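Can you read through this structure? Questions will come right after.
And then chain A:
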Amino acid sequence: MELRSNIPAGPIDKKWDKHRFDIKLVNPANKRKYSVIVVGSGLAGASASATMAELGYNVKCFCYQDSPRRAHSIAAQGGINAAKNYQNDGDSIHRLFYDTIKGGDFRSREENVYRLAQVSVDIIDQCAAQGVPFAREYGGLLANRSFGGAQVSRTFYARGQTGQQLLLGAYQALERQIGLGTVAMHERHEMLELVVIDGRARGIVVRDMVTGKIESHVADAVILATGGYGNVFYLATYAKGCNATAIWRAYKKGAAFANPCFTQIHPTCIPVTGDHQSKLTLMSESLRNDGRIWVPLAKGDRRAPDQIPEAERDYYLERKYPSYGNLAPRDIASRSAKMVCDEGRGVGETGLGVYLDFADAIKRLGEDAIRERYGNLFEMYERITDENPYKVPMRIYPASHYTMGGLWVDYNLMSTIPGLHVAGEANFSDHGANRLGASALMQGLADGYFILPYTIGNFLAQNKIDKIDTSHPAVKEAEQAVADRIKTFLAIKGKRTVDSFHRQLGQIMWEYCGMARNDAGLRKALQLIPALREEFWSNVVVLGENESFNQSLEKAGRVADFLELGELMCLDALERKESCGGHFREESQTSEGEALRDDANYAYVAAWEYAGEKKTPILNKEPLTFENVALAQRSYK
Partner candidate 1 sequence: MSGHGKAMKLTLHVWRQKNAATKGAFVTYDAPDISPDMSFLEMLDVVNERLILQGEDPISFDHDCREGICGTCGVVVNGQAHGPRGATTACQLHMRSFKDGDVLTIEPWRATAFPVIKDLAVNRKSLDRIIAAGGFISVPTGSAVDGNAVLVPKVKADLAMDAAACIGCGACVAACPNGSAMLFTAAKVSHLGLLPQGQPERSRRVLAMVATMDAEGFGTCTNHGECEAVCPKQIDLGFIARLNRDYLVASLTTRGQEKSSGGSG
Partner candidate 2 sequence: MSTALTFVRSSIGRKILMAVSGVVLFGFVVGHLIGNLLVYRGPAALNAYAAGLRNLGPLLWLARLGLLAAVAVHIWAAVSLTRTSRKARPEGYRSPQYREATYASLTMRWGGLLIFLFIVYHLMHFTFGNMHPAFSEDVYRNVITGFQVVPVSLFYILAMVALGFHLYHGLWSMLQTVGLNHPRYNRARKTFAVLFSLFIVIGNISIPLAVLTGLVR
């Protein structure tokens, strides 16, 4: 497989401009003759659907929720970055570009990231005009905060609900088009297969989740904006329905899967309470601005936190990273928490937790100041744990939160299947091996509002696309495959529930492909996962029938795909023998236990190609070159 990134020539700051000029345009009168399928209604999908409909294309949009407004983008709390430099603190497009490349530990493509920084400024304008109620200063100007350890204040926010407000903005634009009849919205429709005809992506097969009807839709181009696959860990900050099915089906139809092992584990989530746990809740990272993280110095110290004197506490982040302290990047903070817990110094009933203590901040600033800053979050914490964080230190533990990996795309956001474009968290494009806070929202909206609408036009104008309909044999074949798979699930009638398999897969992934990975562990996981998959296909129980609302059946399809994806993640992690960003290989660390990159051997994107059932997938490499930033070892000491 050839990986053509199609990066335009010229200096990095002129590439996108030049490309937009070189791009072929579709005659306005012809636009309505083209149809585009968008799977996903999160920030990326909703913004792309609305914008392309505004341009005149016929758009069909799909989501598995009952309304496009409920895509998981809704849950993002912290904010969205943009290089506006409204604060006059030295920010610029180049600085945002640089920070993102460095934050991603030099495993992303310079050109894409630069473009992301360029369009970031337009996103804020667009959203403000849509009525997104961003935080404001008294004079009416947009407010900013510094987020995730950035040295400039470039994060725009709407209370602790930035993702919700941005998504509602895009959703409103989408609903406007739905009202105008230019977008046909298909809620509660899950994509279960991609239709590829003559090497081009031409449609999808979906299941109507209410009636069970298997339907096909064809179009001239297909966009997948289906979000991340972090639910492979079972316990995650993702919504329960988030899945890899759409991108996994595309992978199996020929789209390369890039860097599957690059996942982000967020350090500040509420710890697990028991086996019943169904998901983990993120506590905004901003808490680390005032909270101090610590564990007891002694192993197995079971005393209540207020019984442990200062001298017997280990503020390990402050100790190890004096200059960044509690604000060390996510991957480092998460890994450090895992290390102290592995040493047996974790707190709480399960020993899987560390304290995030506000006692000093409360002493310094007063309880009211803390309430003013974090009141919402404290309340949410208390609601879930029944502990009062003003009195007792919070307990936090890392959890799966974001997947940097995803389908490989070129500069035009097109995958290795012509016509199949991928946007938002579902692609691999901009975050390298670690994503910075407040930059996923930026990327999703950049892709949907400002990039795809151009590049799709280019694709449609350049290619002659035959008209087909859903009676095409390839469509029927895909439908049949979907129907057969469903029949198989229902026929197994085994003894274990879908959730129990998912939970077990999650444990394997967390243990061997989580915050720290090593050769032996990954090899073990590569044994365990296929065995579990085999058991799944012979012993799972899915009750009921296809022709009705059947939530077990929905889950079964998703878990079946996770059981395959998990294996690819482990394979990728095994192959990448360096540590970088969120991917920490224990074999590759500095004497101080920090991640050690190996640029000589691993400065590439690993793009995995499906080779067929029971065959090892093929690793293709897209080399990464850095001309505008100097490769450097990250240091947060």
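Candidates were picked such that all candidates are chains of the complex that A comes from, given by their letters.
Please note the rule applied: contacts are C-beta pairs under 8 Å (C-beta built on N, C-alpha and C of every residue); 3 or more make two chains touch, one makes a residue touch a chain; residues count from 1.
Since the structure is predicted, the reported quantities are computational estimates derived from the model, not experimental observations.
Candidates 1 or 2 all come from the same complex, and the one touching chain A there is 1. For chain A in complex with candidate 1, the touching residues are 47, 50-51, 54, 65-70, 72, 74-75, 84, 86, 122, 124-131, 133-142, 158-159, 161, 164-165, 168, 171-173, 175-176, 178-181, 185, 187, 210, 237, 239-241, 273-274, 276-279, 281-282, 304, 348-349, 380, 383-387, 392, 449-450, 453, 495, 497, 499-500, 541, 543-544, 548-549, 551-552.
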